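After the structure tokens below, expect a handful of questions from me.
The complex appears here minus one protein chain, its other protein chains still in place.
And then chain A:
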Amino acid sequence: MSTPLEHDYIGLSEASSRERSSEKIPCSSSTPSIEDKTSTDTLLNLKETELRLALPGSLSPDRKLSLLRTALDSNDKSNGFAVYPLKNLVSGAKRGFSDAIDGPNGNGKWVFPMNGISDVDLAKAPVLASPRAVPAMKEVAAVPLSPKSTQDKKNPVPPASKAQVVGWPPIRSFRKNTMASNSAKNSDDVAGCHYVKVSMDGAPYLRKVDLNTYKNYVELSSALEKMLSCFTIGQCSSSGFPLRDGLSRLMDLLHGSEYVLTYEDKDGDWMLVGDVPWEMFTESCKRLRIMNGSEAIGLAPRAMEKCKNQN
């Protein structure tokens, strides 16, 4: 497979990097000597060298356009671009790298400035927030990557429970869950986690989501959709390209009515998700199950009844 030169990364061959006169290095050079002892020298020189490592989205506009044209023209797998992520290349939405072109530090260097959010940090924010923490994506500014917050703690303070970076601070789930149930008893502002298991009929294993990271049913369902896609994602052929089948199955799941979302409440009953107000749902939900539509038929009436009894 031949990748356009602009997409090459460096560091493959110390030999070629030493004679680096042009910025563009062929992707498939001869045996890279990755254990070269002079690598240190080369690395130390990096700061002096202007490296244009083309981040996706930081291509010059006409280059982008030609890639787009190529991708559209040949639905050919061999160019490495599947139709499915094409929109990401164009809109730059997925990774936000298009921000990198025009950002304050858009000089293309790989070096991260010490004291500011670099563009790549911004781009990283969606990646930091895994599918489980969808809301964090919307609050990029509040994600604690900025040293600004250390300098002026007294100034405009983000909401009391700020958007959480996944897995930070590094506290084990067992402890987080224990603390959550502690604070639920004591105070109003629950800063803990409410992990529930999500099982999907036909899937080989369970997933877990933290209900506290969602504010409403919409957020929850979009996160679950992402999770669904995990089960069907990336069925790559042996040459490493995504199969068309994977894509169409994904579409079916997202838009079709195959699956129904249900939950087990505190009383052990299985209810349809969406019938009760969000807060009531999060309080009583013990686990989630994505059921086949056919199995869920009997649920609706009970959910209504229960609601009536509770209200």
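Structure notes:
Operating definition for what follows: a residue touches a chain if its C-beta (ideal position, glycine included) is under 8 Å from a C-beta of that chain, and two chains touch if they have at least 3 such contacts; residues count from 1.
Following the convention adopted for this analysis, contacts and distances are computed from a predicted model.
Not every chain of the complex appears here, and the one that does not is recorded in UniProt as "F-box domain-containing protein", selected from "F-box domain-containing protein", "Actin-related protein 2/3 complex subunit 5", "V-type proton ATPase subunit" or "Guanine nucleotide binding protein (G protein), beta 5a".
Only one of A:M179, A:V196, A:L211 or A:L272 touches the chain withheld from this view, namely A:M179. Interface residues of chain A facing the missing partner chain: 3-4, 7-12, 14, 27, 32, 34-36, 39-40, 43-44, 46-47, 53-56, 80-82, 84-85, 88, 94-95, 110-114, 118, 120, 124, 127-128, 130-132, 144-147, 149-151, 153, 157-158, 160-162, 164-175, 178-179, 182, 185-186, 191-192, 204-208, 226-227, 229-236, 238-242.
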